[in-house]
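Every protein chain but one is kept in place in this view of the complex.
So, chain A:
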């Protein structure tokens, strides 16, 4: 590394500046070296801008500054002269970002973050609440499309022309069912129809003897005992009402219903229109979900089911019949 080219740039090199100053002060090289605690040969090399003896740039600059201060000249000028020749790349520094450009810390970011968090949490809470409310108010699971599902049982509509087979023979049934305006109104036609069917069966149907042994509550409590005893048999599987395999539902107003039997088969599902009745058959016990429960009447095994017991505050009844 022979850097003898300092003067070639037109300006004196660092070593030359130091040597000129030392000579002007008539200071011996050895004396200067002694005061700097450096070897005279090293100082002499520095004056010749030869830094081979000092491989580490930090020390080179340090010695130059110390020498300049010893001679009482501006050390920055000497180091600048050295840098002109050797550059400052060896320092590998990034001294940037003047402090004055930094503003005091703002808390706005933190505040905005907190506000955003609160907004998101409130939004989620409101959405959850709305969803919950909606779930509570829509009977069943809110699946209105279920009304188009094919039912496994026949669905009677007193207002329609599509009349149920049993009441056909009884004009009185039509009259009463059409009159179904109140809660209890629905029960009349059902009972009538039931009686009619039982009577009809008693007349004509030949029942197998085995069915006689069917033990029904009605049989036991004697309510229909006469029929069973006299008719022999009609009480039978041909009449699902007494076997507990069937039930009657009357709807005083629109109601969403889901009925499953013991096999898990959906026997009735969907929105039932006001003023209709439905006869359901399946294997008991039945699991029922009935919306608008206080407008629905259910007769099972000849008994009226007390809906007010099952309907909760939301007027949706979830219960099991025939256990």
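Please note the rule applied: contacts are C-beta pairs under 8 Å (C-beta built on N, C-alpha and C of every residue); 3 or more make two chains touch, one makes a residue touch a chain; residues count from 1.
What we mean here is this: contacts and distances are computed from a predicted model.
Enquirer: What protein name does the UniProt record of the undisplayed chain give, "Glutamyl-tRNA(Gln) amidotransferase subunit A", "Dihydroorotate dehydrogenase B (NAD(+)), electron transfer subunit", "Cell shape-determining protein MreB" or "Sarcosine oxidase subunit beta"?
Expert: Missing chain, UniProt protein name: "Cell shape-determining protein MreB".
Enquirer: Tell me which of A:65, A:84 or A:287 is the one touching the absent chain.
Expert: For the chain that is not drawn, the touching residue is A:65.
Enquirer: What residues on chain A make contact with the chain left out of this view?
Expert: 35-38, 56-59, 61-63, 65-66, 69, 90-91, 93-97, 99, 102-106, 109-110, 112-113
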